[in-house]
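In this view, the complex is presented without one of its protein chains, the others remaining in place.
In this document, chain identifiers A and B correspond to the written order of the chains, with residue numbering beginning at 1 in each.
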Amino acid sequence: MGNYFWIFVSAAVINNFTLSYFLGLCPFFGVSKKIDTAFRLGLANIFVMLITSVCAWLLNTFVLPYAPYLRLITFIVVIASAVQFVEMAIKKLSPALFKALGLFLPLITTNCAILALALFQTNRGYSFLEGIFFALGAGLGLTLALVLMAGVREESEMSTVPDVLQGAALSFLIAGILSMAFMGFAGLFSGAA
Amino acid sequence: MSSVKRAGPVRLIVTLGVAGLVSGLILVTAYLATQPIILRNQAKALEAAIYRVVPGSTTRKEFIVRDGKLVPGSNNPAGGQSENVVYGAYDSSGKLLGYAIPGEGPGFQDTISLIYGYDPHDKKIIGLEILESRETPGLGDKITKDPKFHENFDSLSVEPKVVAVKHGTKTAPNEVDSISGATISSKAVVSIIQKENARFLSVLNSAQGSEGTPQ
Partner (left out) sequence: MTDRQKLAQETTKGFWRENPIFVQMLGLCPALAVTNSAINGVAMGVAVMFVLIGSSLLVSALRNVIPKQIRITTFIIIIATFVTVADFTLQAMAPTVHKELGAFIALIVVNCIILGRQEAFASRNTVFNAVGDAVGMSVGFTIALLILGSIREILGSGSLFGVALFGTSFEPWVIMILPPGGFLAMGVLLMIFAQVKKNRQRKASAQLKEEAA
């Protein structure tokens, strides 16, 4: 059980997908202007990640040992299908959310965080359950980064910012500081390891 | 795109099928062409590491531990995948100089993979090489580069047990001086060695007696 917890915490906080591994930057810099939207996008990502993790595990166990060169293609097709599925589900369950997320839903397909999840899970040889905890941790970490960024940007919209810093430059500097803050988590639980 | 009218389902499936097929063919070819080279590179790298951690060795043999005894392994040139693989390293006259033991475990940031040489005669570790690590640059990654850290492993007694001590406090021959500022990475290296020692040493020490002249 300790191992699962470690995988979860590591992916969510210590090796945060966005702030430590530079994954999922497009939504990070694009959508994160409102905390609400950021949170909901994060949830959609978690869902896609869970589906991806399970499918990747199934592929790795039953199909890919016979054709390892097909790994990348099968993973990306699975991700594209999972996103399509989640898109349809959201459209049916909450049309308002569907409208709010707009173009960012299909863009989850090109979110490198999802593909990276599948690849890391493969490289580290995670079992089925380990993969689930990994996906949950990574998804939560991604959501956390999105929400934090959105929160800071909401604040900064109300303050005066020198015009050369406006827009992208400021976002990157904020991200740098957030990333530094998260470095503080490094070594968490390491005494026990 | 403008000259293609809305295509029927047959056309869609055929296009995807052809695309998939062609792609598959290209990938199989690329795979078959590159795999031998990749495996050869991996084997060379592994061999070089073995000869570095057992100084003076020029040939090697793969062994697996089965039922508490050393049995010859498959001698897969790229190295065995199972956890119970260990390598015997011999000099040019065929004399056994020591064993190269691979191991891996969690480090500060990610998994550390290493290999170390063990001399069953003197019950000492005679060399260490870090194969793969993703530790913090400038701090933890000193385990790969710091010559003083590596000196610890040139003649490290394994009795009663290899232990890591704070930087600058090494007094006994079984102690490893941690790198200042990289204690956790240093300790991780030592705990990997402890784990592999527990797995292999009794088998290797007893093999010494029964092996006689190595083949």
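In this section, contacts are C-beta pairs under 8 Å (C-beta built on N, C-alpha and C of every residue); 3 or more make two chains touch, one makes a residue touch a chain.
Everything numeric in this text was worked out from a predicted model, so none of it was measured.
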- Query: Considering the whole complex, which of B:R11, B:R66, B:H121 or B:K148 touches the chain not shown?
  - Reply: B:R11
- Among A:L25, A:L50, A:L64 or A:V152, which residue is in contact with the omitted chain in the full complex? A:L25
- subunit B positions in touch with the non-displayed chain are 1-4, 6-7, 11-12, 15-16, 19-20, 23, 26-27, 30-31, 33-35, 37-38, 41-42, 45, 132, 136-139
- Note on the structure: Even though one chain is not shown, subunit A touches it at residues 19-26, 29, 69, 71-73, 76-77, 80, 109-112, 114-116, 119-120, 123, 163-166, 168-173, 175-177, 179-180, 183
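Convention: only the chains that are shown with their structure count from here on.
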- Query: Cα centroid separation between subunit A and subunit B, in whole Å?
  - Reply: 32
- State the interface residues of subunit A toward subunit B in the complex, per the touch definition above. 15, 68-70, 73, 124, 186-187, 190, 193
- Item | Complex contacts: residues of subunit B adjacent to subunit A | 23-24, 27-28, 30-31, 106, 108-111, 136, 184, 188
